[in-house]
Each structure stands twice: as C-alpha cells, then as structure tokens.
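Mind having a look at this structure? Questions to follow.
Note that this complex is displayed minus one protein chain, with the remaining chains in position.
For chain A:
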Amino acid sequence: MTLTRPFGLAAAALALALLYALPAIAPRAVVQDLFGILTLLVLAMNWNMLAGFAGLVSVGQQAFVGIGAYAMFAAIILMGLDPLVGVLIGGLAAAAFAVPMAFFAFRLNGAYFAIGTWVVADIARLGISQWKALGGGTGTSLPKGTAKDMAFVGQIKDMLDVSSAAAADALTYWLMLSLAVAMLVASYVFLRSRMGLGLQAIRDNENAARSVGVDPVKLKALVFLLAAFGTGLCGALAFIQITRVTPDAAFSVIDWTAFVIFITVIGGIGTLPGPIVGVIVFYILQRALADYGTIYLIVLGCLGIVVMLFARRGLWDMFTDRTGIDLMPLTHRPPQGSLPRPKPSRRAA
C-alpha cells in the first residue's frame, strides 16, 4: 500500500512549509542544529545513490566535501567572489575531481573500490595541506564579515528583523534545505526513469545488466559525478557556517563518511526515505549520548551491527515490510488488467 497521493502530498507540503518557516519562528540554535542535520542528510542521500542504487560503496566521499570547502574558500579569499558563487564553484570543483578519481577507482571492485576511494581522498587531503595560500596544514578562516556581506543577507536581516549572523544562518539553512529537497526529488525522478532502472539492474548484477544492453561504466560514472557535485555543494555550504577550514576537518572520514554510512545503513540503504529516518535516529542518539564521550561512538557502532544483522535493509525497509506503506515507491508495476486473475480458492468455490 502507498499513502494516497493527495494526503501524502499535503503532509509533505505542510512539513516543508514548516521547515522553511523555521528561521522566522525558532531560536537561532535550533536553526543551526537543523542545518547540521540537513548537511548529514544531503551527504547521506548522495552516498545512498552511490552505494544503495549503483553498488558503489565509496569510503572517500570526504574528498568531495573537502574539495568543495577549499574551492569555496579559494573563491572568497583568493578571487574575492561572493560565498554563494563560491559554493557553486565548490560543487563544480568536486565534480571535476571526480573524473580522475573515477578513472582510478573504477578499475577496482567491491572492498577494493572502497579502500581505493579512501586512499584517493587521503591523497587529496595531503595535497590540499600543501596549499600555502589557504593556510597549508593549519588551514584558514573566512575573512571577517564574509557571512554578513553575503548576497541576500541584508534583505533577510530586514525581513526577519534579526542580526546579520542570524540572517546568514537562515540563508545557509534555506539553501541546505533546498539542496536536500532538490536531491530527494531529483533522485526519485532519476530512479523512476529508464536510467534509474538500469542503475538498479547494475547494482544487482553487473554482468547480467551488460547482457541486456545496459552500459554499467557510463551509468555508474554519471551517478559518481552527480554525487560528487552534490557532496561538493554540501561541503562548501557547510563550511560557510563553520567559517574555518583545515585539511583534517574538511577531509574527515569520520564526520563526512563514517557517520553518513551509519545513517544510511540504519535508515535503509537503497530506499529514498532511508537516509531521512537514519538522520533522525542519529540526531536523537547524538543528543542523548552527547555527555558520554567515546561510549557514544561504541553505541553507534553496536547499533549499526544490530541493524545489519537483524534488519539488513534498515529501519525504513523493516517498516515498509510490516505495514505495507511506501512513501516513495520506486517499483514499476505491470500495466493494469494485464495480470492473470487469481484462481478462486476451493473454499470460495
């Protein structure tokens, strides 16, 4: 069963309106918190497209976050551009880096691909730490007043009657929310298309996919490139709010990939609502266990193992199996009236 379309659309529109209205009705700390959640959600949706639908289990997504962030910093500090233009440059730089990365990584499969992407990401971190103009290994900060001078901040400040810093937070929040919505809609449309069907065939069996005319390299490269672009945009946007960048923070495998994998795996890998469920669970755990130091990471790890053992396709898939409710079904159903009618049972006869 899927929820009726008008009801589902109305509920989604209401939730979305509430989320967009948040900077006007909630304290700045809540907006900042939600920005962090949305950042992880966008990263998880990108990783889900790679691992959940294309079978590309990358452990090197932090490369695109880092390159996106550094390209954005370079655009502001070295070229004097507006941070929002810098974000776009960040996305494009990450996509450009994905080309040589794919050239090397696509020669590997499975666990070797995962390790290969991690290695390339670390090479990128070491390379960036040699960039003296952006602080080398110790990193650099955004020039004072960058956020305040960002395009649209003045208008938002007047509209919401808040400080420049709060207006900048509201702008980056809205942009991240829009990126998350765009990712979700674009993923749904893509996966329902001919190419999405081919991508899922590749994930299930690349050899068989080739034998029915699907070009695995072309499709996987396209998804890898698009995911790099989305991850780069997200990384650049995240670091506008952080305002300071270092190679270790921007290329952190824990922050930008390990947590993201955890979110996707417990939420539901290979499902569109999975990362949304996963990020909510992750946020609740993070808040509940914030005072317990390393125990927090141990609990996350144990929960990940339990989900992988007992609900291999995540919490969302378990929910769908038990209730029959699927909010964003990707299944292609046969044309109505083409299926044979079930034979009447003996009892009914």
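Just so it is clear, a residue touches a chain if its C-beta (ideal position, glycine included) is under 8 Å from a C-beta of that chain, and two chains touch if they have at least 3 such contacts; residues count from 1.
In this section, contacts and distances are computed from a predicted model.
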Looking at UniProt, which of "Na+/H+ antiporter subunit E", "Quinol oxidase subunit 3", "ABC transporter ATP-binding protein" or "STAS domain-containing protein" names the chain we cannot see?
-> "ABC transporter ATP-binding protein"
Residue among A:138, A:155 or A:205 touching the omitted chain = A:205
List the residues of chain A that touch the chain left out of this view.
-> 194, 197-198, 200-201, 203-205, 207-215, 270, 331-335, 338-340
